[in-house]
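Of the protein chains in this complex, one is absent; all others appear in place.
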Amino acid sequence: MDWLQQLINGISLGSIYALIALGYTMVYGIIKLINFAHGDVFMLGAFIGFFAITRWEMGFLPALIIAMVLCSMIGVIIERVAYKRLRNATRIAALTTAIGVSFLIEYTMIFFRGATPEAYPQVLPNKNINILGANISSQTILILIVTIILMILLQFIVHKTKIGKAMRAVSHDADAARLMGINVDNTISATFAIGSALAGAAGVIFGSYYTRIDPLMGVLPGLKAFIAAVLGGIGSIPGAMVGGFILGIVETIVSAVGYSLWRDAAAFVILILILILKPAGIFGKNIREKV
Amino acid sequence: MSDLLLKLDNIGIQFGGLKAVQNVDMYLNRGELVGLIGPNGAGKTTTFNMLTGVYVPTEGDITFKGQSIKGLKPYQVTKKGISRTFQNIRLFKDVTVLDNVKIANHHLANHSIISSIFRLPAHFKGEAKMEKESIDFLKIFGLDVYKNELAKNLPYGMQRRLEIARALAAGPELLLLDEPAAGMNPQETQDLMDLIALIREKFNLTILLIEHDMNLVMGICERIYVLDHGQLIAEGTPEEIRNNPKVIEAYLGEEVVQ
Partner (left out) sequence: MKKSKAFWGYLVIALVIYAVVQGMLVTGMLDLYYQNMLITICINIMLAVSLHIVIGITGQFSIGHAGFMAVGAYISAICTMKLGLPFIVGIILAGIVAAFAGVLVGVPSLRLKGDYLAIATLGFAEIIRILFLNIDYVGGAAGMVVNHATTWTYAFFGVIITILVISNFTNSRHGRGCIAIREDEIAADAMGINTTYFKVVAFVIGSLFAGVAGALYAHNFYIIQPTAFNFLKSFEILIYVVLGGLGSLSGSVIAAIFLTAISQYLQAFPETRMIIYSVVLILVMLYRPTGLMGTKELKDLFKARKKGGSEV
């Protein structure tokens, strides 16, 4: 049952994309900015987890939590320092700044520690379990469980808590939300905090799954997660999850049938097809400019 | 019997499930000045947007000079001879006043990209003609003194005038004005009315006008259509409209009528 194994590999990869995509989609939903630096927060999360495990000898879960907490702080700092002033700026200025922040994080990291990759320590038990004839490692299962718990947690925050309501209100209409007494600045910061925490978690999961991290590791997964968010319909939380899983599965299939060099192109081809055929994505709504 | 220029045949449009405009029948004869009025949200601007190709009506048909223009892109509609102004001024802000008008004059010139890149004689001839025509339009509106100012630096009333000048430069037979007097004081409104009368005479224009200012509409329009909740509720001369109970109801609410 080879295809089942590939499917599960695809879902594992997809769950990482989905976790990153959630941050993109939440931030885009609320301030209409493609936060290019999001992939680099993911990278920082991986490194924080790495240090937590190797230097402070933590287990997987404490490392995951530390990475999430620190990344959420980093996310808020990025928002407050760089993006806050850009709320009324042109799209070009906002996007250029985001790209600038992304490069700044990457190359500051390289400046301090060099570009050499780091081998992630083995923190999860690695036993093979046989399900329906497919060999699935216990790692994969653990990662899936963690991802699903995080997603449920996010759904809970967005739909059941006060801050979640505020986030939905601000993304719908920031001015009206402000008039209703919602602190828009804090809500935006909270969105960055939550999104960045998820990216941090994805970093640690990525590290322990693929066992290799480096300062530029965030670029490609970041872009692909963004593609996943567009695929699902940017601004839509379930869309980001579904988009992430689809992308992960498609990439795994492309590699599995022997075109691994084209794997990265597959994501971009999907992006262009979706942008041309249905730019609003699977779960998105078409919005017209008012004349 | 004057000849028919524009005909809206039972047009309507839906956004999602919402019928923004439905069953609208209108006609404009060549040379007429017609008003389109109605309360806020009645569908006036939506009707304009359907006329100019910004929205495609989901029902009915629009014919201009006997040809259907439904489904044409806005620039194609403009080339057919319909141009417009916008309710919320949409000038090219960081461009000079002169260039704003030249841009609208663009589709009337025909020198090619190649002639412009290689600076062939056709380019200089074409550009000189555009320059002259554009300045003439600015003169009519008293804007020629501002020709090298950026559009965003003009005072508000002048920006409104520039929008009309720009729409004229696109060479229309039918001019659609979306609240041209919005935000103007009575004196400016009076000047604007005179100006509209002048250009109508000078360029043989047919004009369809959306306006909130009742004095302006009643003062210069020959016929008036009234929209309410996306439907046409009345049509007639200013006198008829003034006394139409349905119109009074739409504008003032039911209590007054009762």
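By letter and in written order, the chains are A and B; residue numbering begins at 1 in each of them.
The rule is short, and it goes like this: a contact is a pair of C-beta atoms (placed from the backbone, for glycine too) under 8 Å apart; a residue touches a chain by one contact, two chains touch by 3 or more.
Everything quoted here is computed from the prediction, not taken from an experiment.
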Note: the excluded chain touches shown chains A, B
Touching the absent chain in the whole complex: find that residue among B:I103, B:I135, B:M214 or B:I233. B:I103
Which listed residue, A:L61, A:I77, A:A176 or A:A265, touches the chain dropped from view? A:A265
Looking at B:T46, B:S83, B:T189 or B:T206, which residue reaches the missing chain? B:S83
Among A:I99, A:I152, A:A176 or A:V257, which one touches the chain that has been omitted from the display? A:I99
For chain A, residues in touch with the removed chain: 32, 34, 82, 85-86, 89-97, 99-104, 106-108, 110-111, 219, 223, 226-227, 230, 261-262, 264-265, 268-269, 271-272, 275-276, 279, 289, 291
On chain B, what residues meet the omitted chain? 52, 54, 73-75, 78-79, 83-84, 86, 90-95, 99, 102-107, 109, 111, 113, 116-119, 123, 126-127, 130, 166-167, 170
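By our rule, only the chains that are shown with their structure count from here on.
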Between chain A and chain B, what distance separates the C-alpha centroids? Give it in angstrom. 48
